[in-house]
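Please read through the structure below; I'll follow up with questions.
The complex is shown incomplete by one protein chain, all other protein chains being positioned as in the whole.
Each chain carries a letter (A and B) given by its place in the written order, and its residues are counted from 1.
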Amino acid sequence: MAVSTPSGPSRVRSAGRWFDVRHRGPGTWAYALNRITGLALVGYLYIHLAVLSLLARGPGSYDRFVDLVRSPLFLALDLVLIAGWLIHALNGLRLTVVGLGFGVRAQRTMLVVATGAGLLALVVSAVLLFGD
Amino acid sequence: MTITATLEVFRCAPGGVDGRFESYDVTVHDNATVLDAIEAVWANHDRSLVFRHACHHASCGSCGVLVNGSEVLPCIVDLADALRQRSPVRVEPLRNLPLAGDLVVDVTGFFERMLASTMSITRTAEDALPLDADDDGGRSQAVSVPDGLARFNRFENCVECGICISACPTMATDERFRGPAMLAALGRARAESADPQQREHLLDLADGEHGVWRCHSSWECTQRCPQQVDPAESIMEQRREILRRRFRRRVR
Partner (left out) sequence: MIDVETAHAESMYTRRERPTTAWVWQAATGVLLLILLTVHMIAQHFIVEGGLRTHAEVVDYLRSPVIFVVEHLFLGTVTLHAMLGIRAVLFDFGLAPATERRITSWLTAIGVLTVAYGVWLLWAVAF
């Protein structure tokens, strides 16, 4: 008997499953983080482009803006941004290599290496940001 | 020796209506599996409990459920292990498939995919089955068996339990996704085929937005598979093959 697909929860509600890492492995963490950072970075791209329009208005407004973002709060936000980049970039590199069929069996190892490299790069960035 | 356990079992009407957890206390032999415990619930508490099972040794693939949140075949999970993980032990139907009632999901979409993959691997023992009506001396003339049913046999390790479908995050929202089981079957069928045209066709079926490219590499299918089928690796291999073919066509 052919059973028609019953109307389950709406697709948007089901999308919560993308980010449900309970009882899941490290691959799901990587997947969920990649998606969250990806969407957030698109948001940042547009904020960045909008803010840079200040440059077109001449020195006054842009220089005042730079003074604002050099406060410790904004430097901390910069660190969050860098963390987002690192997660997205390093995991993306792993997805590219594995997704082209190379080193498929080493994907977990790559995840560990990427996590280590990312944390190291984040510490270096923090030192550079707050160092001076 | 016996053990006593409490099971929290998901109950619902078809379509997931009136979904809820109900608790049952069962006393079973101390080397019982989770499936034994589910059967004890059915035998001693509620004969209306709907669940699927057959072989009790991980070869039929019909009993797949979530035990404590993870996809497993409960026929090969020790109740004692499940209890150590979580008490009461929680039993739920597989995800990403329509709920048919209690612990049973509707696998129509799953088998539509498996059939599309052609599943050309036929085991010797299954060859002997009277697949054509003529083979059994006309005893089952009323049954008309279409051509090509022999292809319906399962491919190698896959027991068609649907666990990978439940574990895959993309399957949660994309019904058009061919999914890990079908893509693994496509890869296996292609490896088996000597017919270049058929091999091209199988690769074509794996290509496309809702084919291999919809996989986002969470690796859950491979991690949960009770039979080491490794759909994720097969998906990646087919991507490489698709790209290689595309490149060759460009160059020519």
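Convention: a contact is a pair of C-beta atoms (placed from the backbone, for glycine too) under 8 Å apart; a residue touches a chain by one contact, two chains touch by 3 or more.
Quantities reported herein were computed from a predicted structural model and do not represent experimental measurements.
Taking every chain of the complex into account, the omitted one touches A, B.
The missing chain, though absent from the display, is touched by one residue of A:L33, A:A89 or A:A106; that residue is A:A89.
Here one chain is not drawn; of A:L45, A:V113 or A:V127, the residue touching it is A:L45. Of B:Q85, B:T108, B:Q198 or B:Q227, it is B:T108 that touches the chain left out of the display. Residues of chain A that touch the chain left out of view are 1-2, 11-12, 15, 18, 35, 38-39, 41-42, 45-46, 49, 52-53, 55-56, 58-59, 62-63, 66, 70, 85, 89, 92-93, 95-96, 99-100, 128.
Residues touching the missing chain, restricted to chain B, are 108, 111-113, 115-117, 145-146, 148-149, 152, 170, 173-178, 182, 201, 204-205, 207-211, 213-214, 216, 239, 242-243, 246 (touch as defined at the top).
By our rule, only the chains that are shown with their structure count from here on.
Here the spacing of chain A and chain B, counted between their Cα centres, is 33 Å. Contact residues on chain A toward chain B in their complex (touch as defined above): 2-3, 5-8, 11, 14-15, 17-18, 22-25, 27-28, 30-31, 34-35, 95, 98-102, 104-105, 107-108.
On the chain B side of its complex with chain A, the touching residues are 14-16, 68-70, 95-96, 98-100, 106, 108-109, 169, 172-173, 175, 216-220, 223, 232-233, 236-237, 239-241, 243.
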